[in-house]
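Removed: one protein chain of the complex. Kept in place: all other protein chains.
Order as written gives the chain letters A and B; numbering starts at 1 within each chain.
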């Protein structure tokens, strides 16, 4: 197919052709094309459908602010909805489809909405669809949801990779048009570290789309020369295809580099995109300006676009939207479009300018004092209706219309920290206020300095000023002479008097009438206007539409535009792929994996692992023939209680506490007394938050007068350490105590069961007496094992059996567990996992995470008397409050089903017999439950009102969620060995 | 004027000339019986129920900016009553029931959409906790459903079931949960209140309280003194700033919570999904945008904007749960200021100053509470007794030791 609207010249490489498809049709374009420019060259104007009325649409712009020409790019798992055809770089084999239409772009059944547009005005949905109530979810909403939305996700996992990185610089320059390049040159030559970023795939900004000369040269030559110099400077980093998305606190900017979006697929090992966090001491915004349209009836037809965009397509991409065009402008800049198009051989039918004194610039008909009142052409512009200065009407045939209502400085980033732009009547636009992000200044068109000369000079001077604040001297650079045309514009927002619809927000189908209706219904503030009509809420965030809406509201309210105000731009500047923000933290790499020193060994044993926080812990160790997890767990429990087992408890937090005040410090952080703990002894400690609620528990061993080793639960290791440092540094700064987390320094194993001592005696070096008398319950000692390896031994028990925990330096963990298993063979030692550990602690009535749920007190846990009143411990004072000392306070008790085959459900609630099952009769709840292979029954522990005084009572354990109800007897939580004979054996 | 499909058709045929202002813009009167400070969802709902349900007259809502400009317009629109504790669950269930009849009551379509909310489970302890919660919900008259991983996979096949770091092991669903068009809630209540004679006074900032002998007589405002029989503060997000003018320190910190929306997409997510292994929850609006959020930024802030680390954290969680999201684009991010209370639960109570009442501390549960908050606050204002579902929301619960701590995080607001 021939490129019927391709012109000569432009920044495209016509020596090579690229083949692409749009809605299945094959076309050809060239390197340097965007999808939009290539389609335009091929005579395609219709590229999309609008959101609400499904109106046929073509391109409005030539940049990232495009509201209309949105396509689904690529296919399969790489399908990418809502891609702007105006920024999608053409590559060979590119595939794109139009979206939000059915069955085809040319014939869209949903365009019936357009026929009923009179009923579908702003906010109509708030006024209807209310009866009957149930019909909303069943009928109305599904229809609305199906019709709404734009493109589709493939719902397949994104196959591409994304990276993240950090960059640091003295000066970040956002935008590489004339002001950005002049700034980069100034800063680069000064030796400052400079980053120059531009969202486009070619540096030069607007210079690429204009025919200006700079000095003696064409603009392109100056751009190329400047870039060559910048690229040669080691202190300057030029980042193409890089959009600075937001200005965050303290000079940190986010930027997205589209590394591979211009390629069919990313090169091997390359990411699709990179999210850069740029730490900039100063930022210079050189983001240019965005042209704004004029609203008139049917101003949304394919072929009607911004005048500057039309000029860009012709100059940069050598593509014209039609062979015959017209221009409608209220300012002198719009006339340039006619000049440039005529120079390229395009037939310009007329320039229509509502200003009676419009200048004659182009060599074509000028209709001064005239305005476009209507257009026709269903799938593409055919005619425009013009009202002439004398009031007469004229129809002009044209396939495209360039429209300019003036330019808005691109103030976006200056608002990211809630800065407010200010009105500049000279250019009838908002310019940056002085309350932008700290360290950010603005130059060029973004600051309202519209001429090329002004862009160059302000870019250079602002860069120098920024560097001066950093103590870096920047010499003036020699800038070329450039056009310095003053802005000449008469504000003209919309054509009055028409009966039809004139579009402001083309994507969301917000028209002048909608703004009028919002005003009529008192949605008059900017925020109300935006939210009620959806003006500016589309994918372009109102870059081309907000000003028109504001101007009309101002007129209706009898106020000036700045009195009506402006909505605040928020990051990101342009929408960002979620993948880029997610980076590599997905799938298995979402969080780091922590493995214990014996992880490899456990894997060899066929362990099933479970995530506990970031740790992976062995949950159970299935043996051949065991088909169900319960078989393994029951076997492990029986083996431990019958002989001996080994469990990896490395994940428990370990904190070394040293110093002459260490005992005093522990006395402060534990609710129970620690000051008098003897050397060589271990004690259970309950740690409270300041509000008197249990924070954590564990054992702390005193290895020496001034040396303790604290253990915490796995889950709270980090939080407890932080808390201890708080108590030390903020509350008791003069205590002589040093804290260090040693969780990763020691591998630790529980060795539990009646034969545990015998097993340990085989590896503990003989000079250490670990007999019952020589090393009694709760003893601790630094020892050596296996012939000299230093270790720590604690006689503590979570299982309720005779048990020890033995710790060795991490690098010996793997060796130790292998040695324990070998040495234990004669006792039929088993490895047991967290499930068996959990069963045994429930059988023993030990609280764990399910019980320490952040709302339980020492009293609830049956440890109320442990809270010492004789010392100043964290949490002791507020423990005295009434609500924490109720007579019917919840107490930890055990539950056993009357029918031993019935199951106790964790999370079930307790009711008295014969009372209604509802919240007001709730007596408590079960926190943990398991099957006890020792008791041959399901058992549970949990909290019961006044539980300590209700032993023997029968209750109903109800779980309506899981549909179960069983009768349980209240028993002691210590199901196994309540007197503790075993652990002292 | 009454809204209906017929009215829409009639107006369409007659040029939409007949639509009236949704609410008036009256000049403030010298005094009212009730002055409600704060024209957000809660304040407007309070005024509406005070007038309609409790038959009170001479009511004003004063708002420093435009109504609905605070958190009611910057949340993620979720409604649910999946709370655990007795102090909370009856209140939120009452709220959900009010949502269910809201549109007919207000004659305003706020698009209450009960497409369900699903909290994912990734570990056994989490399942135990969710079973307890689901049971508590049912015992309080709400609905709850425990789903297996297979059931979830059938409904949401595109969640990460292949290589998840924290595999999905089940979920707790509340089918009656869902979303509501947030702005419409403010507008619907405003219109309803206005039609019952409430004066809604925009651009009227409270600059001080007139307190004489321990009695609040009214408020000083940017538009002059307004006398009041009772003054009702209702400015969650700015509670600390406002109540400082009455000399009060609160058990509240102000924190920023960011929220996000993607570009419009054809329907993907039917209901609300909450990730149980990362900071991420997501729904899809009727317009097609994926609306999502995560954790607080974590530091005290009144700036209504956040920073990149949390943006990344939320998106990392999102990508790990829904790997197909990678090619959707985040369109807009914004921040709201949360009244983070010391136990994560709100306060609706009298203050120690006679005639001055307080409603705040909503953390990020405020939106779903809007109808009930308005109703029970109106009840308190009208009767001087707390509504049955809100008896626990007292100031003195901290002093007396009756915290309502759903998350069990204690007196650290940024963890709730």
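Here are some notes:
Here is the rule we go by: contacts are C-beta pairs under 8 Å (C-beta built on N, C-alpha and C of every residue); 3 or more make two chains touch, one makes a residue touch a chain.
The definition used in the following text is that contacts and distances are computed from a predicted model.
You can't see one chain of this complex, but its UniProt record names it "Sarcosine oxidase subunit delta", from the set "Peptide/nickel transport system ATP-binding protein", "Response regulator receiver domain-containing protein", "Na+/H+ antiporter subunit E" or "Sarcosine oxidase subunit delta". For the chain that is not shown, the touched chains among those present are A, B, taking the whole complex.
Within the whole complex, the absent chain has one touching residue among A:77, A:111, A:732 or A:902, and that is A:732. When the full complex is taken into account, the listed residue touching the unshown chain is A:881, out of A:881, A:896 or A:982. Only one residue from A:722, A:790 or A:818 touches the chain missing from this view: A:722. Listed by residue number, the positions of chain A touching the unshown chain are 249-252, 279, 417, 438, 661, 664, 690-691, 718, 722, 725-726, 729-735, 872, 876-878, 880-881. Within chain B, the residues in touch with the undisplayed chain are 240-241, 244, 249-254, 298-303, 307, 309, 342, 398-399, 411-414.
Here is the rule we use: only the chains that are shown with their structure count from here on.
Look at where the CA atoms of chain A average out and do the same for chain B: the two points lie 22 Å apart.
Across the interface of their complex, chain B is touched by residues 51, 77-82, 100, 118-119, 121, 124-131, 133, 136-137, 141, 144-146, 148-158, 160, 162, 164, 246, 248-249, 252, 254, 275, 277, 416-418, 513, 517, 520-523, 525, 527-528, 531-532, 534, 538-539, 541, 570-572, 575-579, 581-583, 585-591, 593, 610-612, 689-693, 695, 849-850, 853-855, 878, 881-885, 905-909, 917-919, 922, 925, 927-928, 958-962 of chain A. Within the complex formed with chain A, the chain B residues making contact are 3-5, 7-9, 12-13, 16, 19-25, 65-66, 68-69, 73, 86, 89-90, 100-101, 103-104, 107-115, 122-125, 127-136, 138-141, 144-146, 157-158, 160, 162-166, 178, 181, 183-184, 187-188, 202, 262-268, 277-278, 284, 286-288, 303-305, 307-308, 311-312, 315-320, 323-334, 397, 399-403, 405, 407-411.
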